[in-house]
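Take a look at this one; I'll ask things after.
In this view, the complex is presented without one of its protein chains, the others remaining in place.
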Amino acid sequence: MAEGPQQQRVLARAIDAILESYAEHGNINHMDGENLPSRAEISALLDDLVAILFPGYFTREQLDDLTARWLVGERCARVLRGLERVIGRALCDSPETGADGQPCSNATINRRAHDLSIELISRIPSIRAVLDTDVQAALAGDPAARSPAEVIMSYPGVLAIAVHRVAHQLYTFGVPLLPRMMAELIHGRTGIDIHPGATIGERFFIDHGTGLVIGETTVIGTSVKLYQGVTLGALSVSTSERQRDKQRHPTIEDGVTIYAGATILGGDTRIGAGSTIGGNVWLTHSVPQQTTVLLDNPSLRFIHRGRAEAADG
Amino acid sequence: MAEGPQQQRVLARAIDAILESYAEHGNINHMDGENLPSRAEISALLDDLVAILFPGYFTREQLDDLTARWLVGERCARVLRGLERVIGRALCDSPETGADGQPCSNATINRRAHDLSIELISRIPSIRAVLDTDVQAALAGDPAARSPAEVIMSYPGVLAIAVHRVAHQLYTFGVPLLPRMMAELIHGRTGIDIHPGATIGERFFIDHGTGLVIGETTVIGTSVKLYQGVTLGALSVSTSERQRDKQRHPTIEDGVTIYAGATILGGDTRIGAGSTIGGNVWLTHSVPQQTTVLLDNPSLRFIHRGRAEAADG
Partner (left out) sequence: MAEGPQQQRVLARAIDAILESYAEHGNINHMDGENLPSRAEISALLDDLVAILFPGYFTREQLDDLTARWLVGERCARVLRGLERVIGRALCDSPETGADGQPCSNATINRRAHDLSIELISRIPSIRAVLDTDVQAALAGDPAARSPAEVIMSYPGVLAIAVHRVAHQLYTFGVPLLPRMMAELIHGRTGIDIHPGATIGERFFIDHGTGLVIGETTVIGTSVKLYQGVTLGALSVSTSERQRDKQRHPTIEDGVTIYAGATILGGDTRIGAGSTIGGNVWLTHSVPQQTTVLLDNPSLRFIHRGRAEAADG
């Protein structure tokens, strides 16, 4: 549409006002600094990492004994460069390194980004060994599961735990920002929100998973099974009590099952080994081992065609 | 960054260790076999199928009486080839056909993949007839719904049920893997997790939908309305009881409404026609027809400025 000088002036004024707001609300800008890791880069990197963790499942290329070495080698080399780039940028953004005004992309940062990237790649075999137990747990735990291929390719919980086991390594290395961005990308794809700080044992199985939340200082044992909508969270903390080193989220011991919609809160809350927490249960205190906790059905009311009855179970 | 021979050796060793882990944890590899259907292929196929089911809504091309025949014909031809490819690969992966070591891509598999693909395309008109009732149910059931366009283009439940009605056909044809992957792709996009095995009647309406889970053997009548966070699930089954042919998930009769966060479990659980299940209710037994089930409010506790009161309703 043809526009006159008046309309051009209106647009120019709008743009000037936006630029002024950048000066005024600097808190939500990221300007005049090093670039941050971008979501698109991290998303591509995670796709490559998942393809290395579960070879042959998520890519079109065909792997066999002869070609695997080259296809995997090429992908690892690419992942190395990608990791160096995003780890380097994340290290630059940290308050410790970035705040003193000196240029960030220096040899020390680059060296550290390289070393951490190699370290992560070196840990892939041990991450795979644990993921193998996770896939076995899904096959054992869900009557609807037909084959490892079905579990790996269509269970969002497998994707979520695979990425968590990578992001948790970066978290323990002390890399800022990046592990949380990885976790959030997978949260967006699966509805499963695992903070990279959470410690999670072997044979971990999430069924369905949408709405699951696992907080930063949660500790989970082996052979734990969680359903959709479960929250392992913190009791509200006033900002004055903010002690980040203190455990704010629960401990779930070995062999616990927690059904859909249950909420378990607090750093002192411990669910004992072998216990079962029923659907929609809300817990803020510990439960001994081998205990089943259920909602009491009598708290329901049944109304039949307008006639109210007290429910008796 | 320039790296010396020492760093190259470190990377080469890391890659060797990954290749060794492929030999050791073969359960989570897919190598030396036919390719599996890839997510990217299935995603593109679903986009084409949805464009055929709801013509003119999800594509930029403009349809009219003159051009529709060619645009739709071209899209159907493409869908036919796409279906043949992914159905063929899924059939190769099934334990029955793929386990005996003989090459899988043979004339029998190809013929079967072709026949099932044509059969699915032939059923599109009857799937559309049912989807028409689903869209009408959304318009009738949600005061916020303004037009069929709004319902089709912005209700995730419409997308989820459209893909389910396609995936369920493939499930009843006995195609392995593929229906589950279709369901999971839409679960990822909408937060709605419907197992392709579920049987769902006409005039089905999902509002909001995030966190909804419908299990494999669920049976749902006509004019059923489900809200976000509802679970229609199984009671826990020990692996020894795994009877896949038995109904493990509930039956929901005609005209039932189930509000947000309600959980209904078990293959013997039947919700009678015309009943209403309130939000957050947890049910493991049947409910007669025309019954309203609610949480009893008195189970709440009100604390006003530090003073605790027993709630009386």
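Remarks
We just call them A and B in the order they show up, numbering each chain from 1.
Simple rule for what comes next: contacts are C-beta pairs under 8 Å (C-beta built on N, C-alpha and C of every residue); 3 or more make two chains touch, one makes a residue touch a chain.
Please read all numbers here as calculations on a predicted model, not as lab measurements.
Set against the missing chain, the residues A:Glu84, A:Asp134, A:Glu150 or A:Asp193 yield one that touches it, A:Asp193.
Considering the whole complex, the residue from A:Gly141, A:Gly229 or A:Pro250 that touches the absent chain is A:Gly229. Touching the missing chain, out of B:Pro37, B:Gly82, B:Gly197 or B:Gly229, is residue B:Gly229.
Interface note for the absent chain: among A:Ser43, A:Thr222 or A:Thr263, the touching residue is A:Thr263. On the side of subunit B, the interface with the absent chain consists of residues 52-60, 62-65, 68-69, 72-73, 76-77, 80, 84, 110, 114, 118, 121-122, 124-125, 128-129, 131-132, 135-136, 140, 143-144, 146-150, 152-156, 189-191, 208, 210-211, 228-229, 257, 259-261, 276, 278-280, 295, 297, 299-305, 311, using the contact rule stated above. Within subunit A, the residues in touch with the undisplayed chain are 1, 3, 7, 10-11, 13-15, 17-22, 24-25, 27-33, 35-36, 38-40, 93, 95, 176-177, 180-181, 183-184, 187-188, 191, 193, 195, 197, 210-211, 213, 215-216, 229, 231, 233-234, 236-237, 239, 242, 244, 248, 261, 263, 265, 280-284, 287-288, 290-296, 299.
Quick note on the criterion: only the chains that are shown with their structure count from here on.
One simple way to say how far apart two chains are is to compare their mean CA positions; for subunit A and subunit B this gives 23 Å.
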